[in-house]
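Pasting in a structure now, in structure tokens, and then I'll have a few things to ask.
Just one protein chain is left out here, and the rest sit where they should.
Our next item is subunit A:
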Amino acid sequence: MSNSILSAQDLSKVVPVAEGELTLLHPLSLDLQAGDSLAIVGSSGSGKSTLLGLLAGLDLPSQGRIVLDGLELATLDEDQRAAVRAERVGFVFQSFQLIDSLSAWENVMLPLELAGRRDARAHAQQLLERVGLAQRLRHLPRQLSGGEQQRVALARAFACNPAILFADEPTGNLDSQTGERISDLLFELNREQGTTLVLVTHDERLAHRCHRQIRLEAGHLLASVEP
């Protein structure tokens, strides 16, 4: 029996524009096993983020089907997809996307509370300690450096032991040294929790740390590489 956690078949995305239609993503298929890590690489505008959005259930494809952890996303409405995200999916974004009005602690507690976890507070504290921010629990995002904010985002992403983690340019807004530390932390946590990882990046070094890479160009899947 296949251990597929994420599978996409004939996935495409077309959006209407003034001149007619614009194809953001030409039909492609892929399959990801539990515990795998996949890097999606490509130049700007190649369709990387579009593909990530579709795979994570943030958007719906124009054609094709996506099955995430046994659930076909297209058959679910937005609230049901939100519930899937709350239970099984973690996110890390390029611009951290922390909620400004919540402290670091509360930002990490957020997905735990959304999942109804009673130990949200204690678990969030452990995670922040794990990412080296034990002293920064009550700080607001604006009181933290970029690297620290991304660590909070990592702690938040792994808070619910997600089956799959989507990371969109996780080191894109950081200097190379800080970026390096963040990617180390990302892969460490990934290993510890056995999470499946889907990563969008420009950074070839980061991409090489994944089990598989796919390259997109102008919405076409060019190559699938297994290093």
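Going forward, contacts are C-beta pairs under 8 Å (C-beta built on N, C-alpha and C of every residue); 3 or more make two chains touch, one makes a residue touch a chain; residues count from 1.
As a working rule, contacts and distances are computed from a predicted model.
Note on the omitted subunit: UniProt lists it as "Putative ABC transport system permease protein", one of the names in "Putative ABC transport system permease protein", "Heme exporter protein B", "Acyl-CoA dehydrogenase" or "Thiamine pyrimidine synthase".
Among A:V14, A:A74 or A:L140, only A:L140 touches the chain that is left out of the view.
Note that of A:L73, A:L110 or A:L216, the residue touching the chain absent from this view is A:L110. Contact with the omitted chain, checked across A:N3, A:S101, A:Q135 or A:Q177, is made by A:S101. Contact with the undisplayed chain is limited, among A:R85, A:H123 or A:R136, to A:R85.
Interface with the hidden chain, as seen from subunit A, comprises residues 49, 52-53, 56, 58-59, 78-79, 82-87, 89, 91, 93-95, 97-102, 106, 110-111, 113-115, 140, 156, 168-169, 172.
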